[in-house]
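With one protein chain removed, the remaining protein chains of the complex are shown where they sit.
After this line comes chain A, so read on.
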Amino acid sequence: MQFEIIEKGQYTVIQVNEARFDAKLAPSFREELESIKGNIRDHLVLDLGGVRFMDSSGLGAVMGAYKMLRNTKISIVNPQKPIVDLLKLTRMDKLILSHPTIEAAVAATA
């Protein structure tokens, strides 16, 4: 499965089980998000631990989630260095915070 959805308490986790979050994967991510958006809880956690490569299309898909879910907090967890570097380069790290673990992301909200 490309994406695994985990619902726990006040947060929903989308675990991206692909090495490349790129132009090929971005449309599937948008479809997945569209199909579950009615059930997403207060906090959407994107677990990108398995993603070793992200391009501007992947970044655009994450921004798409941010736009779609205006009243939902969105966090990235467990990002690999290339993803951290990309978020920093494009300054998206100012809008969507990254955390080492799901627990840290949830604790930051509490």
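FYI, a contact is a pair of C-beta atoms (placed from the backbone, for glycine too) under 8 Å apart; a residue touches a chain by one contact, two chains touch by 3 or more; residues count from 1.
Keep this in mind: contacts and distances are computed from a predicted model.
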When you check the chain that is not on display against UniProt, which of "Spore germination protein", "ABC transporter permease", "Sulfite reductase subunit C" or "ATP-binding protein" does it turn out to be?
"ATP-binding protein"
Who touches the missing chain here, A:46, A:59 or A:76?
A:59
Where chain A meets the left-out chain, the residues are 20, 22-24, 53, 55-57, 59-60, 63, 66-67, 82, 86, 89-92, 94-95
